[in-house]
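Of the protein chains in this complex, all but one are displayed in their positions.
The chains carry the letters A, B and C, assigned in the order they are written, with residues numbered from 1 in each.
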Amino acid sequence: MTIRVEEPVESRHVGQRHLDRLVMLSDGIFAIAITLSAIELKPEQLPGESLWQAWTVPLYVYFLSFLIIGLVWMIHRRIVSHLRDVDGIGTAINLTLLSLVALMPVVIRFALTHGAQRETVQIYGLGLAITYACVAALWGYLAFIAKLAPDVSRHLARAWLYQPLSVSAFSIAVVFGAGRVWVGVAICALVGISLRWLSSRYQRLDTQKA
Amino acid sequence: MTIRVEEPVESRHVGQRHLDRLVMLSDGIFAIAITLSAIELKPEQLPGESLWQAWTVPLYVYFLSFLIIGLVWMIHRRIVSHLRDVDGIGTAINLTLLSLVALMPVVIRFALTHGAQRETVQIYGLGLAITYACVAALWGYLAFIAKLAPDVSRHLARAWLYQPLSVSAFSIAVVFGAGRVWVGVAICALVGISLRWLSSRYQRLDTQKA
Amino acid sequence: MTIRVEEPVESRHVGQRHLDRLVMLSDGIFAIAITLSAIELKPEQLPGESLWQAWTVPLYVYFLSFLIIGLVWMIHRRIVSHLRDVDGIGTAINLTLLSLVALMPVVIRFALTHGAQRETVQIYGLGLAITYACVAALWGYLAFIAKLAPDVSRHLARAWLYQPLSVSAFSIAVVFGAGRVWVGVAICALVGISLRWLSSRYQRLDTQKA
Partner (left out) sequence: MTIRVEEPVESRHVGQRHLDRLVMLSDGIFAIAITLSAIELKPEQLPGESLWQAWTVPLYVYFLSFLIIGLVWMIHRRIVSHLRDVDGIGTAINLTLLSLVALMPVVIRFALTHGAQRETVQIYGLGLAITYACVAALWGYLAFIAKLAPDVSRHLARAWLYQPLSVSAFSIAVVFGAGRVWVGVAICALVGISLRWLSSRYQRLDTQKA
């Protein structure tokens, strides 16, 4: 163990290593958030209730949350896989996103203990809206400001920006819906549909060119 | 940190990175599920019981579960190590498998607090059956539909498909057995034995050809 | 699986693998410390308090802690990304740093259950001071004693040494401040400002030369 590595660490190695570690930290946090979401399930069998009934709601919340974290992970994987390296601001936005992902088990525990109250739905929806807005901010910064994903076409980059923003808009519509603010629901739904339409339009434009 | 990486991110890099991250997320979840299974052990010393007696059942459940998760991990490792890359549907099936692996500590906690009741055995067996069916679905899709493992021979691919399916069949036999549905036990055991026979037959065919 | 890898494992491979694994273990512990910090949040709604009020303090403590762990992680990433490999003493210092990072969720839980008492602030500040001192010790050893980062200029290496030391000094100032030892506050603040000045001076010297 006394023989040292002789190859110099070049600047581009440093950039690559920065990206590699961001990916490792991210996957770690995603993995733990998913597993801790499961551990929050503590089904309690009420009298007169079968075991299967006691497990229904917890399992439903768990698989819903798994779907949500899983989708965020898949979008995150797509974003990061097209980067050459990452800078300080991109890392900061990514860490912010991870801080929201790590909160997911807490939101799930809250939802499981407080039931289907109005405020539960609102907190769940708000958490979702902020998370997807953060995903959009990450991609928007990396692709359009820092220009760290030059191998993705302009059209595709826009499609990938509008997609999470539309999820964000739909989530805020749910928050308004739980509060019975129907004007808010209408506006957010409209914004969400427009964003989704824009997203699929740019995706089509990209496919035609390729 | 101002010098940027100049090498373009090619499409095949993206595919490789997608697979790498799937592996990282998977290993993270396997690792946490295993460690959280351990943390659920809370041996309580009843009066008149020695310390060693209090630890016997929890340790037995723990090592059994470790064996089960460990086997799933080894099969998962074998599947993924033969892939060139992975697509969206394969990722989705893999995430479903991970959602089941992440549930394992909850199932163990349930088994530890509810003892050797009939329903405990059934939930344990059902969880096992679904998990191994999901492993089979993952390999079936990747090898036969998406054709992402072209370096594995047809015979070996079939052997690896029937193997987890047979575990699944034997697990359902246990579920039926706990419910005293002896016809179900007989059918499932028969299916399981047939699948295992098929699996070892294809494995032999592969060895002869090589 | 019977075909063995034929390439020999050279000593420099061993060095690289040692560094790789240190990075993996580190990122694992950072990821779990962050996620477990979140899981400690158990907002309780007191009578007459709205749900949003109950979440304010926990979320504030969480994001503050996330910021602190995130900054330590970013400095750690910068240090390790410039290493060619790592030796036994460097590994030991790194493990000590990780043992402090892993304690962060416990400190946060303590802060959340004990409120804004004097001792809470002191423990938080002391934890911070020791952690950043450990970061400085890691870089100081690797860059100046073991000379494992020969690709970083002397000036930059000094700037990176004084930076975490200044954070350490400011944290001790907070500890003294909570204990109302104003002389201690003054001395520590002075030391902290000097270190920060030194750090930015060496960073400037490095930029001029390059």
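Before moving on, here are some points about what is shown:
Assume a contact is a pair of C-beta atoms (placed from the backbone, for glycine too) under 8 Å apart; a residue touches a chain by one contact, two chains touch by 3 or more.
All values derive from a computational prediction rather than experimental measurement.
From the options B:Ala38, B:Ala92, B:Val121 or B:Leu205, the residue with contact to the unseen chain in the full assembly is B:Ala38. Of the residues in chain B, those that touch the hidden partner chain are 11-12, 14-16, 18, 23-24, 27-28, 30-32, 34-39, 41, 43, 51, 62-63, 66, 70, 73-74, 77, 80-85, 87-88, 148-151. Chain C meets the missing chain through residues 1, 3-10, 13-14, 17-18, 21-22, 24-25, 28-29, 31-33, 36, 88, 91-92, 95, 98-99, 102-103, 105-106, 110, 119, 123.
Here is the rule we go by: only the chains that are shown with their structure count from here on.
Note on chain placement: the centre of chain A and the centre of chain C lie 26 Å apart, centres being C-alpha means.
For chain B, residues touching at least two other chains, in rising order: 28, 31.
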